[in-house]
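Report on the following structure.
Omission of a single protein chain aside, the complex is shown with its protein chains in their original locations.
Let's turn to subunit A:
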Amino acid sequence: MSATRRFRSIPVTFRVPAMVALLMVVISAAISERVLDRLSKTQESSLNGLAETYLDGLSSAVLPAVLRGDVWEVYDALDRSSSSYAALSPVETVVTGSDGRILAATDPNRMATFSRLQDSYLNRFGPGIVTIDEAALTGFSKRELVYQGQPIGAIHATFDVSHLFAERREILVTLLVTNSVLAVLFSLGGFVIVRQMIAPMRILENHMRSATHGAAEPISPNQIPEGDSEVAGLFRGYNTLVHAERERANFAMQLAEEEKLSSLGRLASGMAHEINNPLGGLFNALDTLKTHGETPGVRDTSISLIERGLAGIRDVVEAALATYRPERSHRPLSADDLDDVRLLLKPELRRKQQRLDWNIVWNELRELPIKGGPVRQAVLNLLLNASTVTPEGGALSLKADSSGSYLSIEIGDQGPGIPAEIAGILIDSDPGPAVRAGRGLGLWMVRRVVDDLGGSATIAVKKDGGAAVTLTIPFEGESIKANAA
């Protein structure tokens, strides 16, 4: 398994030639085996045929002489035949009579006439036409001489078969050399072809690699091969993708900007309203002071009114500052942060005549070990979204609980629920696809905050309709522990 994986890790430019070479080796092994098997069978049948012919010819030549026990005639026939069957390479031929004694042999010095053949010699002749002793490179063939149904003797012939094995060896070497050369040529050819085929893919790969680092560049037109329609189509497709991605990114940026401006506008108008409301009272109090300033009771009351009015304005301004001044975002979260959010939301709620149910269970600490700024932004965004989807006169809810080792904030609305593709931005492990759809950018900001703080978000449908978004944010010490775990 690991070998397969290791093989797959080899670049395709080397893997394909290696496979071609391997295939060639397998094919050549199979072919060689077949060729040699066939050759061996052909050689065997050819040798059998030659031996049969030799023995046939010799039988008819020596039969009358064997019948007469004519030593010289038998020898003369053997002597003459030895030069007539060069293709068979007879080494030695021995003719025996009916008594099993040698009548004549091609080499009478080795096989004396009238002597008996030894068993060790006879045992080398098998039942087949030609028995081959591969070690001795010799073939053995025997023919009984029969006259009128009676055995009158036998011919024992031995042949030199070394040329058969030499031929087999030669063919094997030829096959090996040819196949090796072919394997090398095919591998080289494979390497070159695959390299050429892969070259455009490499261009694509380089572009994609740089795209993962944030700079998706289209492939330049002069790199698009005209002849190769498939690659050209692929490159053009990639370029189209890059252009579309760029447009989408621009569009998303634009949307985010617009949304930011829109929420800023809403907040700004809310704030203006919040400042404007006490301003009327303040001016009234100033008029009262101008007119009846000498009256101690009236003066004190007016000053108190002005003081309270200005304090209200200060609170709103401070809340805005705390929310949008980044240097303050690292401050630990306190209950005041949530109160600031309520304050910032008040104008919007009033505008839509909505109610906010506020239920906070704070633990004994004044400040929680969680960055305050991001949480304020996230909660404000969620509440603004909740307000947007909740009909006029409806109710929003915020429940916060920090009694455990984490902070849980649930924001409820009375809207139609959050569509699945937008909900994905908050709850999917990979929010990419939903974000790329270019919607719910406010939620994307919330998601980033939650991710940065190591928390999580869930969305539930409330019993009375509407959605409830719950953010669970661990305390910083806990989150480190949790991560470590």
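Here, a residue touches a chain if its C-beta (ideal position, glycine included) is under 8 Å from a C-beta of that chain, and two chains touch if they have at least 3 such contacts; residues count from 1.
We take it that contacts and distances are computed from a predicted model.
The unshown chain of the complex is recorded in UniProt as "Phosphonate ABC transporter substrate-binding protein", chosen from "Formate dehydrogenase major subunit", "NADH-quinone oxidoreductase subunit I", "Phenylacetate--CoA ligase family protein" or "Phosphonate ABC transporter substrate-binding protein". The chain omitted from view is touched by exactly one of A:76, A:339 or A:428, namely A:76. Residue-wise, the contact with the chain that is not shown comes from A:109, picked out of A:2, A:83, A:109 or A:429. Where subunit A meets the chain that is not shown, the touching residues are 68-72, 75-76, 79, 104, 107-109, 112-114.
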